[in-house]
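Got a structure for you, written out below as structure tokens; questions coming shortly.
As you look at this complex, bear in mind that one protein chain is not there, while each of the others sits in place.
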Amino acid sequence: MAIAQARNVDPALIQRTLAQHKPQIRFTLAVCAHCSMCAHSCFLYESRREPKYMPSHKMIHSIGYLFRKKGNVGLQELHSIGNIVWNRCVLCMRCYCPLGVDIPYMIGLARRICREQGVYRLYDEG
Amino acid sequence: MYAFVSGPLALIAFIVFVLGLGIQVFRFFGMTREKEPLNISFPKPRQKDVDALRPPEGVSKKVRLKGTVLGMEPFLAIVTTLFHLLLILTPILLLAHNLMIERAWGISPPSLTEGVTDVLTVAVMGFCLFFFLRRIVSARVRALSTAYDFLLLLLVFLPFLTGFIAYHQLFAYKTVILAHVLAGELMLICIPFTKLVHMIFFFLYRFLLPGEYSFASGSRVWR
Partner (left out) sequence: MIKVKRKPFQEIVEAIQRYPTVLSVGCGGCASVCLGGGQKEVRLLNEELREYFLQQGQEKQFTEYTVERACNMDYVRELDELVPKKTVVLVMACAAGTQLIAERFPDTPVFPSVNTVAIGVDRDIGLYEERCRACGDCVVGYSGGICPITRCAKGLFNGPCGGTNQGMCEVDDAIPCAWQEIYERLKRQDRLQDVMKIRPPMEWRNQIQRTVVQAGYEERYMQEE
């Protein structure tokens, strides 16, 4: 499914949004035990059985990536993050984590950062 | 050397452990706030409406656990619960540890027999091995794993391994017991500052934050 292309990336804006949620993002990434128990809670993982559909994987490679890179990402990276959070996740809000990490919130944050950069899901193209 | 490691250094390790956890708890409360009380008015559900929706008692009783983690992945759920319980209980109920505490502070915590704790130690080591293998063999866990995960697993495994070897006096007792104390201290100081902090965050997150799987109705939200 198509993701809109941004013209350029504004790292300062990404950094600002990240900073607003820095404690929660940092705690989340630190507490995630990489246990993969969230896998079975995602119906997309259940039907496709590919690790890249695991909620933790999606979270780590979207908001986790943005956070680790401190917002300094290029167009390509932003587009592939957009692909993760819109084409591999529907935000059905049902992923569970034994440690209580709020994964949907993290995906939602990644979507917000993408949207602020002009990257978003297109519903009128194939 | 041993005197220092099992005396002042141990004290430092415990202080760092307790203070570190305390700091993390404090930070959690600083980053969250009280949830606003729900200020809406609506007709409350009645028991008979609820009952009409549910299947007969005999059915719901049998099926209740199916949607939970215990229903979906029973083996893993049981293994991880046992692992965590034993991880914490074994050192606390260990006779050798409690004898040292009695000698140092005069109090006598309860202990299990040495035979039992020996078996429990082997069990913990077995679980560690299971998790290590799982991280290599299972594709979905492999996809998430980094060197950090393996290192931390080793960090948890070492105190139990060295303790077992030392207790059975298999070889080089003096070195092994030193390694055991150091490994235990290292693990303690690492807990508040690595993903092992899920030790308390499990409880903080699952009891205090609202969510589908929270154990209470969740009184705090992120700022």
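As written, the chains take the letters A and B, and residue 1 is the first residue of each chain.
Note that in this section a contact is a pair of C-beta atoms (placed from the backbone, for glycine too) under 8 Å apart; a residue touches a chain by one contact, two chains touch by 3 or more.
All values derive from a computational prediction rather than experimental measurement.
Residue in contact with the omitted chain (choice from B:3, B:50 or B:107): B:50. In the full complex, subunit B touches the omitted chain through residues 38, 40-47, 50, 52-56, 58-60, 62-63, 66-67, 210-212, 214, 217-218. In the full complex, the hidden chain is touched by subunit A at residues 41, 43-44, 46-47, 90-94.
Heads up, the rule we're going with is that only the chains that are shown with their structure count from here on.
Averaged Cα coordinates give subunit A a centre that lies 28 Å from the centre of subunit B.
Residues 21, 23-24, 27, 30-37, 39-40, 45, 51-52, 54, 56-57, 60, 94, 96, 98-102, 105 of subunit A touch subunit B in their complex.
For subunit B in complex with subunit A, the residues that touch the partner chain are 27-28, 31, 69, 72-73, 76, 80, 138-146, 149, 194-195, 197-198, 201-202, 204-206, 209, 211-214, 222-223.
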